[in-house]
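As you look at this complex, bear in mind that one protein chain is not there, while each of the others sits in place.
And then subunit A:
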Amino acid sequence: MDISNLDRLQVLNEQVMHELLGDDESEINNFRQQFLQQAKSSLQKIASFYREQQFKQIKDEAHYLKTSAKAIGAERCAYYLQQLEDASLALDKAQCKNHIQSLSNEIKGVFRACSTQK
């Protein structure tokens, strides 16, 4: 999955999980729900680290969430998590803020996409 070009990325690419887990829809839904919970918790942590200006922690948490975002096919989320990793590595507070806001919107998008597919 190339997450460098935002225009070509999907909010939720269903093919990713089908290629990983096959056609077991209940299993797929289960993992999606787990991701939404994980994303909510991670986003809160990232926001808290941002307030404390703990860039290293922001980077680590973004990297952590990026793994599951990619695994469930949340490509746009993965994109902003990568951007957030880069911005936190560069200690760029303003960019971090932008990417956290974008990430928050993308997670909401994944939530909506998951709800419509139930």
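Heads up, the rule we're going with is that contacts are C-beta pairs under 8 Å (C-beta built on N, C-alpha and C of every residue); 3 or more make two chains touch, one makes a residue touch a chain; residues count from 1.
Keep in mind that, in the parts below, contacts and distances are computed from a predicted model.
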The chain missing from this complex carries, among "Carbon monoxide dehydrogenase", "YciI family protein", "Response regulator" or "ABC transporter ATP-binding protein", the UniProt name "Response regulator"
Absent-chain interface residues of subunit A come out as 1, 16, 19-22, 27, 31, 34-35, 38, 52-54, 56, 60, 63-68, 70-72, 91
